[in-house]
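Omission of a single protein chain aside, the complex is shown with its protein chains in their original locations.
Chain lettering (A and B) follows the sequence in which the chains are written, and residue indices restart at 1 in each chain.
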Amino acid sequence: MKSLLRDRKTALFVLVLVAILAVILPLVLEPFRLNLVGKYLTYAFVALGLVLCWGDAGILSLGQGIFFGLGGYCMAMFLKLQASTPEATKIQSTPGIPDFMDWNQITTLPWFWQPFHSLAFSIVAVAAVPMLLALIIGLSMFKRRVGGTYFAIITQAIASILTILIIGQQGYTGGVNGITDLRTLNGWDIRTDHAKLILYFVTIALLLVCLGGAHFIRCSKLGRILVAMREREDRVRFSGYDVASFKTFVFCFAAAMAGIGGAMFTLQVGFMSPSFVGIVPSIEMVIYCAVGGRTSLLGVIYGTLLVNWARTSFSETMPQVWMFAMGALFVFIVVVLPGGLASLYRTYLDPYISRLLGSSSKAPVHAGREADHANG
Amino acid sequence: MLMGYSFSDLGSILVMQGFAGLIMFSVYLLMALGLAIIFGQMGVINMAHGEFMILGAYMTYECSRLFSAYMPGLFSLYFFVAIIVSFIVPGLLGMALEWSLIRFLYKRPLDTLLATWGISLMLQQAYRSIFGAREVGVNLPEWMMGSTHLSDSIEIPINGIIVMGMTLVITAGVYLLLFRSGWGKQVRAVMQNRAMAGAVGINTERVDRMTFGLGCGIAGVAGAAFTMIGSTSPTAGQLYIVDTFLVVAFGGAQSLTGTIASAFSISQTRSILEFFLSGSMAQVIVLLSVVIILMLRPQGLFVLKVRR
Partner (left out) sequence: MQTGNEPLLSVTDLTVSFDGFRAVNDLSFSVREGELRVIIGPNGAGKTTVLDLICGRTRATSGSIRFKGTELTRLKEHEIVRAGVGRKFQNPSIYEDLTVFENLEISYPKGRGIMGSLIFRRDTAVVERVNEVARTIFLDDQLDRRAEDLSHGQKQWLELGMLLIQDPALLMLDEPVAGMTVSERVKTAALLKDIIRTRSVIVIEHDMGFVEEIAHQVTVLHQGRILSEGSMEHVKNDPRVIEVYLGH
């Protein structure tokens, strides 16, 4: 009975989300605004990963921008090579390589750019490269029992290093401007309004797939082990589980999702730059997650949309207030509302909705946890 | 011969870059001391630490302006006043922050991290409104600008020596305060067993507030030193929190000598590498080596085996 209600509620919530994203927004928003929403949604991929990583397992990564950026760069490298055919670049001193390489007196395509001629390779790399880096970081840190603030700041340091590296190695990475002027995906022009609309729906579809994957993990025993690890790491270890490999798994999963988000960002926005990799974007992704509610998959999608929408409107009207508001938001959420918007929902809306769905019998004792699962 | 330099050239380069790295060493060490005191005491990372440093830098800048406007005769001595002001103002602000926010967040270290990050954003915006978004530089009095010649090819900047001396005095002061004073005994008691320290009548809340203030004040002094190697802008402090944390972790969070050794090795390596490589690559190599070492040896380089 309880689980039936839960399933029904989950289905309803997902339906509402799909209706808002796939029907209402495309109908009411002009193409430019819709493209913005599509851009925001790419951050939601990161936020979903943070729910598992931070909300459930208690591992706070301040370096999710690394994985978002790597995914985005993998896609951007493919698109850039497509845009750098010998014909299109014949005015360069070395035709056939990306323009920024030519500006930096590089005459041959570096080895690590070569495989990105292949679309299949690039698509795999979008998830695999972030996962590989997460695997290395995760194994080396979690095997040595590094966690908490220490892990948070080491990931932040890595984000900072990667940014400096990308900016410094202009000839190979496009430097501070990033990889720009991207045009076609296998001959399909991604810059038209029509293409952007299609990419918007692709983003939604991928987001739903990731949502489903994350939901599946949270409903499995692995999901409960993550929560158990957050509370009593030693008990989990002494129940026969290899804690480090579970942490590494969830960190890699989050990294892969962030990479997919980054790739969709590149496709929709048409460029990728180090400003989406470093310390500041990484920590902002954490706040999207915190605002939505760090333990609610659907909550963080709404949280991401809301914070980004607020940012855009603020920076259009009064940019100087935005930083202050963002700072205050961090403090407010952490101190006053650690459960984010989802906790407001659980307290005020959920009992009402449960009644509406026709279960007045079973207890509000479990309301919080019920909604937890229902929300994803 | 190495990369076209003779060995005596290399020797001079090492010594000069070494002395040039002294100010960076001072900034790192003071920042790390402040961060380590707060971290050791309360187990929280103050992500706004860089902003407290920059507040110290702004205070130094304001002092130099005030002196040159109203007391040009005393300008040659303004830096010493600036050091004191850049300790007191960030220190007071730190105490206010502890009282209004941090004390509600003990036992939630990750949340403190995020909340203090929020504070750092607000401080950056406040600096932008108060001091302007433009980068500002501090004028040094004549006598601090020169350098002494050790030999034909080796020059040492005087301001480096002054800053170095100031850093040594403060480090020694912190050591005496923590390990030789009654107040330090209270601090260490709270550090080791908060409940018990409270039970024997130590006012733990006051100790927390003073420690937080002290840490922020020292960061402010680091800001006074910072004015000599960088220009002060609202966001200049942001990147320092990562570097500083790495210095603290690399040295092993609990050890003062470890922190000194780690600040020294990191700043010197970076300063010397900067001569041969671009600044950003030197930074990447140093940070990356530190991160890799910390991944292999998370307890830092200078710690003993302790009972867990």
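Following the convention adopted for this analysis, a contact is a pair of C-beta atoms (placed from the backbone, for glycine too) under 8 Å apart; a residue touches a chain by one contact, two chains touch by 3 or more.
None of these values were measured; they are calculated from a predicted model.
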Tell me which of A:T192, A:S239, A:S315 or A:T347 is the one touching the absent chain. A:S239
Touching the hidden chain in the complete assembly: which of A:L48, A:L81 or A:I225 does that? A:I225
Over the whole complex, note the residues of chain A touching the chain we left out. 216-217, 220-222, 224-225, 227-228, 231-232, 234-243, 245-246, 249
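The working rule: only the chains that are shown with their structure count from here on.
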What part of chain A is in contact with chain B in the complex they form? 54, 58, 60, 62, 137, 140-141, 144-146, 148-150, 152-154, 156-158, 160-161, 164-165, 167-168, 279-280, 283, 286-287, 290, 320, 323-324, 326-331, 333-335, 338
Which positions of chain B touch chain A when the two form their complex? 44-45, 101, 104-105, 109-115, 117-126, 128-129, 238-239, 242, 245-246, 249, 278, 280-281, 283-284, 287-288, 290-291, 294-296, 298
